[in-house]
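The complex appears here without one of its protein chains, the remainder shown in place.
Each chain carries a letter (A, B and C) given by its place in the written order, and its residues are counted from 1.
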Amino acid sequence: MTSPSGSYALVHRDSRPLGTLVRLASGATFGGDILAICAGPCSVESRDQIEATAKAVASAGANVLRGGAFKPRTSPYTFQGLGAEGLRLLRDAADRNGLGVVTEVLDPRDVELVAAHADMLQIGARSMQNFSLLREVGEAGKPVLLKRGLSATVDEWLMAAEYLLLAGNDQVVLCERGVRSFDAATRNMLDLAVVPLLHQLTHLPVVVDPSHGTGIARLVEPMAFAAVAAGADGLLVEVHPNPAAAVSDGQQSLGFEEFALLMRHLPVVARAVGRNLPAASLVA
Amino acid sequence: MTSPSGSYALVHRDSRPLGTLVRLASGATFGGDILAICAGPCSVESRDQIEATAKAVASAGANVLRGGAFKPRTSPYTFQGLGAEGLRLLRDAADRNGLGVVTEVLDPRDVELVAAHADMLQIGARSMQNFSLLREVGEAGKPVLLKRGLSATVDEWLMAAEYLLLAGNDQVVLCERGVRSFDAATRNMLDLAVVPLLHQLTHLPVVVDPSHGTGIARLVEPMAFAAVAAGADGLLVEVHPNPAAAVSDGQQSLGFEEFALLMRHLPVVARAVGRNLPAASLVA
Amino acid sequence: MTSPSGSYALVHRDSRPLGTLVRLASGATFGGDILAICAGPCSVESRDQIEATAKAVASAGANVLRGGAFKPRTSPYTFQGLGAEGLRLLRDAADRNGLGVVTEVLDPRDVELVAAHADMLQIGARSMQNFSLLREVGEAGKPVLLKRGLSATVDEWLMAAEYLLLAGNDQVVLCERGVRSFDAATRNMLDLAVVPLLHQLTHLPVVVDPSHGTGIARLVEPMAFAAVAAGADGLLVEVHPNPAAAVSDGQQSLGFEEFALLMRHLPVVARAVGRNLPAASLVA
Partner (left out) sequence: MTSPSGSYALVHRDSRPLGTLVRLASGATFGGDILAICAGPCSVESRDQIEATAKAVASAGANVLRGGAFKPRTSPYTFQGLGAEGLRLLRDAADRNGLGVVTEVLDPRDVELVAAHADMLQIGARSMQNFSLLREVGEAGKPVLLKRGLSATVDEWLMAAEYLLLAGNDQVVLCERGVRSFDAATRNMLDLAVVPLLHQLTHLPVVVDPSHGTGIARLVEPMAFAAVAAGADGLLVEVHPNPAAAVSDGQQSLGFEEFALLMRHLPVVARAVGRNLPAASLVA
C-alpha cells in the first residue's frame, strides 16, 4: 500500500499473515483476543506512589504496569527520573500486584540494566530513530514497545521496527502516541487510522496511548474507546494517585477512580469488536 | 479549554449545555441518541448512478443521501459536477427512497438554488473560511454541515460556525474530515480527538467522514467504528455502485456490499456507547 | 519535477520559457529586473491613515500601495474592513502618490467593484481554492496576485493559477506568505524555497510577503533580504503609521521609519542578485 513489500521485509504482513503474538514473562499478551492494558504514572516518583498506583490499576483490571525511571525531558532543569532506584520500585510494585513491567530505556549503555528489571523495553518517541539503541534493544532478548516518533511516517516507523527484527527480536509492539500538529488544541494529534493501516502492512501488534496522544485527561476515555474500536491490541494509560501533584504529565493523567471507570466501560466496546479485557478473561 | 469562553459566544457549550439537536425536513436528526448516517457518491454522475446508490444505502440503513452537484476540484480539467441537473437527480433519488439530502454549495450566488433542493447545505473544507458563503448560508434557513478546513484549528472552525449562528442559524453540524499531514500513508489525518473535545467546547453536533479522512476504502469501516466509539453523532460515507469506475474519489468509496456490511456491524459498536442507528430505531 | 508537465499546462514554464512580465496600469512591473515593492497597512482604517502611509511608502521607494477594504477575519466580531469606502480611500491615496493599488477581493459578486478601483486583484490565502472567485477574477481583465493557501502544496497552488489562466488571464503573480506549521515561534513558516522552485516550474512571477510570513516585525527586514536573495520578483510589506494602534496585524507591521530603513538597505542585496528597486530605477 504505502510501501513496496520487501523494503521492510521482516515486519511485513506477508512474512507472517496470521500476525505475531507478543508475550511478556508476566503472562500479558499483545495481539490476541485479550487486550493488553498498560497503566501507571508518567514517572516513578516514590515507593508509595508506585505501590498505590500498581494496586489501583491491577484491581481495575490492567495487566502491565508502566512508569518511567529514565525520563527524556525537553529541559535539562526538569525531573529526569529516579534511574536504577526507580526500576527497582517499579519491579517490586508490579510483582506484588501480579503485573508485568514496561519502562523506557534511553541509552544503549542502560539496556542491560533496564532489561534486568522490565518485562518489556520501551523505545520512546524521541528515540524511534536512535539506531544504536534499536540495535542494542533488538539484541536484549526482551519484548519491545516501539513508540512512533514525533513526526514519523508509517514507513519510517516500520523501518525502525525492521532494525529490531533484524537484530533477532520479533517480539515487537508498535505504539501510536500522537504526532506533532499545527493545532495546539490537543498536545499531539492521535492518528488512529494507523491502527488498521498497520494491521494491513505488518504482522506486529499495535497499541495506542491516548494520554500522550491528547494530553487532556477528559479525552482519554473516549479516545481509548475509539482506539479499541479501530482494532488496537491494547492501551497505554497514564494513571497517578493525584494527577494535580504529578511531577510530570499531570494534565493528561487519570486518577484511580477515573481509571476504574474507564475499565468498567471498556469491556462492552471491546466485545463489540470481538475483543476482551484481561480482567474479564480472568473472571470468565 | 482551548479558548476563553466568550470569543465564540454563540456556539459555546455554556450557551446551551444540553446540546443542539439538528433536524432535517426528512426527519433525520443529528445530536440525539440516533446516529445520522449520510451516504452516497462523491459526485452525482447520472440518474442511474444516484438512483441505484440511494436505494442501496437506504436499504442498508442510511437516512441521508450525500452527493456533489457542484464540485470543488483542485484542477480545472477534472469533472466539475452536473450542477443544477445534479441537484434534481439527487432530490428525486432521495425522495423515492425516504432519504434526506445533504450537498455542497460553493458559491454564495448558488445558495438559493441549492437550498431549494437540499435538506442540508454542506460547506466544504476549502470553503470553511469563505466568509461571504458562511453569511449567505447562515441566512438560508436550512441546516448546515460545516466541514473542517484542510488545516483549520479547532478555534478557527468554531469561529466559522459562529458566523453561521450570528446570521441566525443554529442548525449547524460540524464534520471532521481529516487534516493535512506530513505522512502520505493516508490522504488526510483523521483527528478523532476533536469529537470529544468539541462536545466539551460547543453544543453543536459533530459527525465524522472516514472516507475523506483516510482516502482508503479498507480503512473506512474501522474508522467509522472508532468515530462512533469516540462519540460522533453521525457519519458521512462515500458509496458508489462501482468504485473503480467513479469519476472522483473511487479509491476511498465503498461498494454497496461493503457499505451494507459496515451497517450490519455498526449497531453493536453504537450500542456500546449508548447510541443507535436510524434503521434500528425504525425496526424497534 | 514535482508534477508531470501538462497537468497545469498553461502556467508551466515550458509554455513560456522566458517568463511572464506582469504590468500594472500604474506602470509597476513584476518579473523583470526591477522588483515590485507593495507596501501599506493590513486594513484601510481611515483617510488619514491611508494617505499618510501612501506618502511614506512612496517616498521610501515603494511602487504599489497595498491595503484591505474587504477583510477575511477568523472571528465575525473583529473589524471586517471599510468596504467600498475603503476602496475609494485606497485609490485616492495611491493616485496622489503615484502608486499602483493591490487589494483583496473575497466575494465573486464584488469583483467588478474592486476591479473598478484596483490595479491588481488579490486572492487571499483563505480563497486560493475558492474556484468561483478564481473564475470571476480570471475574467476581470486585471492583473492578479494569488496568495498561497494556508497549507497548499505547490501543485495545488499552480492548479489554482491554472484556473485564472484558463479564464483568459495570464497576468498572474504568485505570492508566498508562509504556511501553517507546528511551531508557534512564528505566525507562519515562510517557505522561501518555493521561490526558485516556482521559477523552474512556471513562467509566472513570484513575490514574498515577509510580514504574514513571520508575523513578527523584527523579522521582516532579514526575511525581505532573504526573499530577494532567493530570487523573488517583489515584496509585500505591511506598513502602518502606528503599528501598536493598528486594528489588525500590528505586531507584524513596520512603522514608517523601519520601512524607510529596509528600503535603504534593500538595493545592495537586490544588486547582489542582479536586481534593482523601483526608486533606484527612477533615480538612475
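We take it that a residue touches a chain if its C-beta (ideal position, glycine included) is under 8 Å from a C-beta of that chain, and two chains touch if they have at least 3 such contacts.
Owing to the predicted nature of the structure, the values given are computational and were not obtained by experimental measurement.
Under the touch definition stated at the start, the shown chains contacted by the missing one in the entire complex are A, B, C. For the chain left out of this panel, the touching residue among C:Ala52, C:Leu113 or C:Ala229 is C:Ala229.
When the full complex is taken into account, the listed residue touching the unshown chain is C:Val195, out of C:Val195, C:Ala246 or C:Leu277.
Across the entire complex, the residue among C:Leu106, C:Leu121, C:Leu219 or C:Leu254 in touch with the chain not shown is C:Leu219.
Counting over the whole complex, chain A has residues 7-8, 72-77, 106-109, 126-127, 129-132, 149-151, 155-156, 159, 162-163, 166, 180 touching the chain that is not drawn.
As for the chain not pictured, it touches chain B at residues 151, 180-182, 184. Across the interface with the omitted chain, chain C contributes residues 1-2, 151, 153-155, 179, 181-186, 189-197, 200, 213-214, 216, 218-219, 222-223, 225-231, 268-269, 271-273.
One rule holds for everything that comes next: only the chains that are shown with their structure count from here on.
Ranked by separation of Cα centres from chain A, the top chain is C.
At the chain B-chain C interface, residue numbers used by both copies make up over half of all numbers present, so the two copies contact each other through mostly the same positions. Inter-chain centre distance (chain A to chain C, centres taken as mean C-alpha positions): 48 Å.
A separation of 35 Å divides the Cα centre of chain B from that of chain C.
Residue positions of chain C with contacts to 2 or more other chains are 151, 180.
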